[in-house]
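Missing here: one protein chain of the complex. Every other protein chain is in place.
After this line comes chain A, so read on.
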């Protein structure tokens, strides 16, 4: 089959709308990006704090099982029996030290070893259980954040993250010692790029809440890291001042110990978004479901050292502030849908704010610039092999 092609505009600040809507690009994206040499965060190890805890997810269709063994080691497996590839575990979360496939009763331990299977004497001569552990993708941990890649070519995780690693570490409370508060899971009617291109920072104009709460955005820095154009924001903490329309002011209060850490956003190519805002620590695990649907699991965290009051505060703030029903971000979700609908029109989407020269890519931006997305688009174009127009 011929590879999908798309002529890309000459200017770096223009993106063909067809990139969001052409269904024939999707299969190629799965192959080159999601099954290609990229790292994908799928969980934080604090989601499975105890021996035997596990979590299952699907990433671009691939079923994965993340488990912690009796000794405390975290591993990632393909969630499929090594025999006939029956989906091994159906629960989303749980605690098990053994996983049994109900189809032919093959039994695996939390290390992925095949420890039992009935009637092996009837199997192929020379059958050895040691040859049939659960399959595993490559995985690495970064301050507890678990990444997988399905390619042997992907560079080590620290190179993939580059400078973004430092911001990501700060976002995860500096040490990654997190405690899970829970999930908000949604599907958006949006291509994965429409989600990722718009789930960054754009508070001042879209979010009426900021204005109504007399909430000025903090001064800060936006930069992109590595050739992939991971987008990172570091800004001083800003707290709403003046009269508020809210009766419960704790929703927008900061009770943390270290205001210098402020707000952080890290967006990693291709779909991961994470944010620390006030006392909310939020990791958004996203996956394309099909060309027009993106599923996002918003996971919220406290810190392991939080006392009961802080834990309660984070729970109350996390549930209502950000995410698909959050005071300051519900309308984001609507934008993802509307961008996807609007992109079914001819021409290019153009980026304006912060673009100084449409023929040049930069890596440092002002906090509210939309041009921070452009290095990521250039990387996408190059990975997909799309040529730029001559004029």
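By definition in this document, contacts are C-beta pairs under 8 Å (C-beta built on N, C-alpha and C of every residue); 3 or more make two chains touch, one makes a residue touch a chain; residues count from 1.
Everything below uses one rule, namely that contacts and distances are computed from a predicted model.
A.B. asks: One chain is missing here; what is its name in UniProt, given the choices "Xanthine dehydrogenase family protein subunit M", "Extracellular solute-binding protein", "Sugar ABC transporter permease" or "Aromatic-ring-hydroxylating dioxygenase"?
C.D. replies: Looking only at the record, the undisplayed chain corresponds to "Aromatic-ring-hydroxylating dioxygenase".
A.B. asks: Please identify which residue in A:71, A:130, A:152 or A:245 touches the non-displayed chain.
C.D. replies: Selected residue, touching the omitted chain: A:245.
A.B. asks: For the chain not shown, which residue from A:197, A:295 or A:369 touches it across the whole complex?
C.D. replies: Of the listed residues, the one touching the omitted chain is A:295.
A.B. asks: Among the options A:142, A:188, A:351 or A:365, which residue touches the chain absent from this view?
C.D. replies: A:188
A.B. asks: Specify the residue from the set A:198, A:318, A:343 or A:373 that touches the hidden chain.
C.D. replies: A:318
A.B. asks: Which one touches the absent chain: A:148, A:161, A:180 or A:278?
C.D. replies: Of all options in A:148, A:161, A:180 or A:278, contact with the hidden chain holds for A:180.
A.B. asks: Hey, which chain A residues sit against the chain that's not shown?
C.D. replies: Interface with the chain not displayed, on the chain A side: 92-93, 180-189, 206, 208-209, 212, 245-248, 251, 295, 300, 315-316, 318-320, 323-325, 327, 330-331, 333-334, 337-338, 341.
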